[in-house]
Each structure stands twice: as C-alpha cells, then as structure tokens.
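Worksheet for the structure shown next.
Yeah, one chain of the complex is gone here, protein chain that is, but the others are all in their spots.
On to chain A.
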Amino acid sequence: MEDTKPEETNVEEQKEEENKICLEKLEEAKLKDKYPHLGNKPGGSDLLRKRLQKGPKYFDSGDYNMAKAKTKNKQLPVAQMEKVEITGDHITGDHIPTPQDLPQRKPSLVASKLAG
C-alpha cells in the first residue's frame, strides 16, 4: 500500500481519471476508424433490440415471402453499418435466410461430464 499525502493523492487521482478518459476516447477513435457508419447511440434502441432478440432464427416462409415482396417494389437502402450488421444477426423478415445461415442441429441429450 502506498503512503502518500492527501494532496498528492488528489492530483494523482485526477491524473488517473484523465488517463482513463483518454484511453476510452482513443479506443473509440479506433472503432470509428474501422466502422465509420457506426451510430452515435450505441446503447440505444438497436443494440438493445438486438439483445432482446437473441437466439437462432429459423427459416420462416411468411417472412421470406414478405421480404421478397418488399424488394420487388424498391431497392433496399444501403445498410447502415450498425453493430447488428457486424455480427450478422438480423431481425426476422429483413434478411432472407440462406442455407449457410441455418444453425447446426443440436446433438442428442447426454449426461453431464461433471457427473462422470
């Protein structure tokens, strides 16, 4: 444990705070360089909505046909590089699934190895 005088600790603490903020802003700059279209509200709706909809999506013929009907009428706008795009997760209906998207079949149920 360090043995510093109260005033010195305050200055050190302030420097630490400033350091922390610098590091975070540096990291933010790195991210914005890589993904220039990243939205300004990362904790906002899109991120949260992605969180609310976790889980593998399956092929849904209703969604598929609706999405096809949409693209017939207008060109889909260039997708924004939101975090949603990076991970490949999409809200059902916006993305027409392909065989590569379909997840692996689950293996049959076996006993836990912790009990073995």
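Things worth noting here:
Please note the rule applied: a residue touches a chain if its C-beta (ideal position, glycine included) is under 8 Å from a C-beta of that chain, and two chains touch if they have at least 3 such contacts; residues count from 1.
Note that contacts and distances are computed from a predicted model.
Of "PIGU protein", "General transcription factor IIH subunit 1", "Serine/threonine-protein phosphatase 2A 55 kDa regulatory subunit B" or "Proteasome subunit beta", only "Serine/threonine-protein phosphatase 2A 55 kDa regulatory subunit B" is the UniProt protein name of the chain excluded from the display. Taking the complete complex into account, residues 1, 17, 20-21, 23-28, 30-32, 34, 38, 42-45, 47-49, 51-60, 63, 86-87, 92, 103, 106-107, 109-116 of chain A touch the chain not shown.
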